[in-house]
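Read the structure below first, then the notes.
Omission of a single protein chain aside, the complex is shown with its protein chains in their original locations.
On to chain A.
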Amino acid sequence: MAAIELSEVRKVYAGGVEAVKGVSLTIPDGAFCVLVGPSGCGKSTLLRMVAGLESISGGTVRIGGRVVNDLEPASRDIAMVFQNYALYPHMTVRQNLEYGLKNRRTPKEEIARRVEEAARILEIGQYLDRRPGQLSGGQRQRVAMGRAIVREPAAFLFDEPLSNLDAKLRVTMRAEIRRLQRRLKTTSLYVTHDQLEAMTLADQLVVLNAGRIEQAGSPMAIYEKPASLFVATFIGSPAMNLVPLDGPGASPLATLAGPGKAKQTLGIRPEHMRLLEGGAGVRADEIVLDLSVSGVEVVGAESYVTGRLANSGPEIAVRVPGYSHLEPGASVKAAAPLGAFHRFDAESGRRLELA
């Protein structure tokens, strides 16, 4: 059990690429922290620096209060689950689980007990004598988790552990990882590019962009108050609609402009809007936008109607319950509550709060 503290951590690769540009972050003991960001933003690099697989160019990493910058991976008391599982192909599942314990000269009975327990928790008991090559993707994933939990480390590190699984299995394994972490209460740092995975897993969500932390907080806090245009469009699917206030079609929104002379961009999520169909009335706190429909995406339980604002403005997506029969080219009106809009400085991308 241990907190992980990063302070001003930097990474410059030999070629001169600055992959991580000063990251400070504290993951409390027992928390599940998810690091999310687009591919190439430095997530793996950061994780690998915590693991000790990559040298730290600047700043300090503490695990359980101890500075680990110069410690070997083996001495950091962490376990890692890799994207490709990294199971030892020439060893049986049992040998894979035992390997780390044997290297640490754990007593035989203790090894047997831990392997037994991990096999029970992960339901891999019947595969213990198989090789990884004889297992399915989901089973390998479980073994990889098993190899991490038998070690009973101070922290788990995960690098996109679910991205090699098919969509359905990914959802099941996601829930399972969450349940397992709640049960073991081991501090975890989990890296993914999938915002849905990030939202559903995290106690603490960290959005990383180009080597810097864009925003950190609880998933709902980030969803409700994205700190920047980047976070606003990265978290949530489909992405938040953006309307530059000085662009075409923005005139009905002019009243929403905040104080100050800065150029502003407004944002509104598709799920906060509704279409005015069949004579539905407009409430006093709503603004009405004219859209010309450009496409309809039917998901099943709901549909997303996309339309251009005032013919030449930006594309706006609106969530509609059930099946939408709208055809491209149709004109519709969409209503959005005033309080649901987000304001951003168009130049810096930072969130603007109304005083």
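In the analysis below, contacts are C-beta pairs under 8 Å (C-beta built on N, C-alpha and C of every residue); 3 or more make two chains touch, one makes a residue touch a chain; residues count from 1.
Note that contacts and distances are computed from a predicted model.
> Out of "NADH-quinone oxidoreductase subunit D", "Sn-glycerol-3-phosphate ABC transporter permease UgpA", "Acetolactate synthase small subunit" or "3-(3-hydroxy-phenyl)propionate hydroxylase", flag the one the UniProt entry gives for the chain missing from this complex.
"Sn-glycerol-3-phosphate ABC transporter permease UgpA"
> Of the residues A:Lys21, A:Arg62 or A:Arg131, which one touches the chain left out of the display?
A:Arg131
> For chain A, which residues touch the unseen chain?
Residues 14, 51-53, 72-74, 78-80, 82-84, 86, 88-90, 99-100, 103-104, 131-133, 147, 151 of chain A touch the chain absent from view.
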